[in-house]
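Report on the structure given below.
A single protein chain has been omitted from the complex, and every remaining protein chain is retained in its original position.
To keep things simple, chains are lettered A, B and C as they appear, and every chain counts its residues starting from 1.
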Amino acid sequence: MGIVLGPNQYGKAENRLVRVRRDTPRHEISDLNVSTSLRGDFAAAHTSGDQTNVLPTDTQKNTVFAYAKSSGVDQIEDFALALGRHFVDDIEPVEGARVEIEEFGWDRIEVAGVPHDHSFLRNGREVRTTAVTIEGTGERQQTWVVSGLQELVVLKSSGSEFAGFLADEFTTLAETHDRVMATSLTVRWRYGRSGVEWGTTYDAVRATLLERFATVHSLALQQTLYEMGEAVLQRQPAVAEVRLSAPNLHHFEVDLSPFGLDNPGEVFHADDRPYGLIQASVQREGATDLGPAWDTNAGFC
Amino acid sequence: MGIVLGPNQYGKAENRLVRVRRDTPRHEISDLNVSTSLRGDFAAAHTSGDQTNVLPTDTQKNTVFAYAKSSGVDQIEDFALALGRHFVDDIEPVEGARVEIEEFGWDRIEVAGVPHDHSFLRNGREVRTTAVTIEGTGERQQTWVVSGLQELVVLKSSGSEFAGFLADEFTTLAETHDRVMATSLTVRWRYGRSGVEWGTTYDAVRATLLERFATVHSLALQQTLYEMGEAVLQRQPAVAEVRLSAPNLHHFEVDLSPFGLDNPGEVFHADDRPYGLIQASVQREGATDLGPAWDTNAGFC
Amino acid sequence: MGIVLGPNQYGKAENRLVRVRRDTPRHEISDLNVSTSLRGDFAAAHTSGDQTNVLPTDTQKNTVFAYAKSSGVDQIEDFALALGRHFVDDIEPVEGARVEIEEFGWDRIEVAGVPHDHSFLRNGREVRTTAVTIEGTGERQQTWVVSGLQELVVLKSSGSEFAGFLADEFTTLAETHDRVMATSLTVRWRYGRSGVEWGTTYDAVRATLLERFATVHSLALQQTLYEMGEAVLQRQPAVAEVRLSAPNLHHFEVDLSPFGLDNPGEVFHADDRPYGLIQASVQREGATDLGPAWDTNAGFC
Partner (left out) sequence: MGIVLGPNQYGKAENRLVRVRRDTPRHEISDLNVSTSLRGDFAAAHTSGDQTNVLPTDTQKNTVFAYAKSSGVDQIEDFALALGRHFVDDIEPVEGARVEIEEFGWDRIEVAGVPHDHSFLRNGREVRTTAVTIEGTGERQQTWVVSGLQELVVLKSSGSEFAGFLADEFTTLAETHDRVMATSLTVRWRYGRSGVEWGTTYDAVRATLLERFATVHSLALQQTLYEMGEAVLQRQPAVAEVRLSAPNLHHFEVDLSPFGLDNPGEVFHADDRPYGLIQASVQREGATDLGPAWDTNAGFC
């Protein structure tokens, strides 16, 4: 039986691009981490080392920086689409491209209450992300846009229970009707159509996620995640599916009774590992075929 | 149009288990990072917060530690299989399980040339991994075993070229016929059958990967990876597919000419980012359906 | 010549304490990383393994959590002082203590513009720190309080020059009169007296640092740091010394000329390593003896 090349892709990962828009004295900055991957007829590069069809990853890097100038960087989804279409449309052997971008946020430094024109403070909040996948050319071209956020760290000091669960011979956990619940959310949502106001939608999805996390009385992290995803779908017609990956960052009530102290939900040890890991998708019924939208570089193997 | 629960799983990630075997004065240790994930009929937990079917992640953690005692830890594949089968076979609502394990290696400390009985040195080499997926019960049960290694960092100071590649208007890279090539390999291989000597095979695959990296004259990282995967398949009949993910860790020759010095491949700057990222699968022709073997927790979204 | 024990200390590092104040429905949370170190007559523990004088690090951990309940956690400086004094005053063999605390910030989640009572969002901004050192008991007791912040990441897209520097045969850098300047600041300030409003002062110092970074026209990172420290001392009579450690996070203008594009300060590559590292102290003339205030755990060896 023969041996053949299976799925493969290659690109330049983690191009750290900072784009300054300085048309006026009031500068704007975008701080991005851009990764490109190309798919296509690259079998010869693998099986015989023939690079005829291979656009070097160095060239992909150059393209990222050149496009940052020529096409500009405003919404990361648009920048990823421009890059991805260029690779698929303009480079003959390329049949598919995936562009993953992380965006780091900056605020203006306020001086005496006035935001400064060209001095910025990294806001350290969650990272905004996108992953654009493009396959095929011309009329057969298909495009998937997944937007998201990661490292959205949230905590409820009340309003969270965990009870009524299945028990077996290895179960020692006590039921609780008031616990600390905390997680560092990775959320990605797949758009079902184009023509989306990316930035406005991002802000709205983020606000919805936070609002549901805050106000849903939680019976389990699963239920909280589902309600977050469901609310996004209810409010955002352009979104076809929401995926959430949520570590349950355990906060253990410290037993202070040996020291003659009670501890009614006041003193906690925040543990590192292990952590619960809850992963769920919420989607519209009959959502169209996912294709390769969720095939992340990190998930290749 | 309705909103429904899509793919989902939950478990306890990164249980840091150290197992000491001390039946004789010559102790043996296993140092593992174990993550479990369960799949099944957990819709109620998401949609209404009903935990009736949910075996808590805390119980999964207890199970990992209890099984480390009762079934022992020798080969990580066997330990993962035992855990996964327990969850699927013994816990009614569980229809599928995935167990991912990382193993960190330790050597005995040598004292006057003699390996010590109970004192060990973390060898800091690559991490051995496994990911076992089990679906269904009884006769319909299917099992996938993927073994691997990660953080295998290798470098060639010669025997590597990169030339003859496709050029476009963004290409500035010069061809080279002698460069440093370095990568930190993640390799995983899917077994096509059971009854494998896991440890022996691991050692053999690792030796094959290193041998091919060392001896293949490289025309591209793609070609090197393919030859590594191909050789594994040629020598290991139990292996059905090999996946490799390889960052190209760039080493740039420093231009010393401003200082009146030449630099014929002697002084390099090892750069962090960006890096090339080459990902490829090498498989047997007609390899059976992959199923969920490659659906890593990290790749969920 | 004999061999003797030199400087030594021991303690429990990185106690991850979360304290919830829930006297009213409007909860408050403090999220801390607390490290304790004790100094004193512990020679016997080292030279003969005699633990008679050794308060276990496990006990130190318990003390941190018990004090979080009994003395409360409001300002980290006060909490560190309470812990440090307890160890030195109450534990006979302890002659000195150092307590280092990191505090992570949380904001309330806003729901329809209203901050929620018990749901929080990690704000991801810089980390507030303190390091309290106490030596001796009774009238001879001395106390040093150093407060600070770390990971304050700031960037100026204009208003920064670097020119007129010393050149030797290894100098290739071009002068520039408009560059991006960015750094991730670690700043610590030593208080010269007690009776300080810790929180108010922290906010004021932080605002001063940001204001000076934003508004000083920079001729060098050294000058910017000095002006930042000087302004703190001018405005905060309680502060005796300011130390700043600032990596110069290089942003290189990408040469786009091969692609027919100019790049007047618009497209940058943010590099990881190497980075400049500027470290400076600004202090009041005749500032009193520093003692062990700056002897960090991380700087021991």
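In this section, a residue touches a chain if its C-beta (ideal position, glycine included) is under 8 Å from a C-beta of that chain, and two chains touch if they have at least 3 such contacts.
This one's a predicted model, so the numbers in the text were calculated from it and none came from an experiment.
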Quick one: say which of C:96, C:124, C:159 or C:247 touches the chain that got left out. C:247
Hidden partner chain, touching residue among B:88, B:152 or B:187: B:152
The one residue from B:123, B:141, B:172 or B:200 touching the chain left out of view is B:123
Residues belonging to chain C that touch the chain removed from view: 1-16, 35, 37, 42, 45-59, 61-63, 66, 90-91, 93, 148, 162-168, 170-173, 186-188, 218-220, 222-223, 225-226, 230, 233-234, 241, 243-245, 247-248, 273-287, 294-301
Write the list of chain A residues that the hidden chain touches. 169-170, 172, 258-259, 272-273
Since one chain has been left out of the picture, which residues of chain B touch it in the full complex? 15-22, 27, 29, 31, 62, 65-66, 68-70, 106, 109-112, 116, 118-126, 151-159, 180, 210-211, 213-215, 251, 254, 256, 258-259, 261, 263-272
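Heads up, the rule we're going with is that only the chains that are shown with their structure count from here on.
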Central chain (distance from its CA mean to the mean of all protein CA atoms): A
Whole-Å separation of chain centres (CA-atom averages), chain A against chain C: 31
Centre distance in Å when chain A and chain B are each reduced to the mean of their C-alpha atoms: 23
Got the chain B residues that touch at least 2 other chains? 170, 172, 273
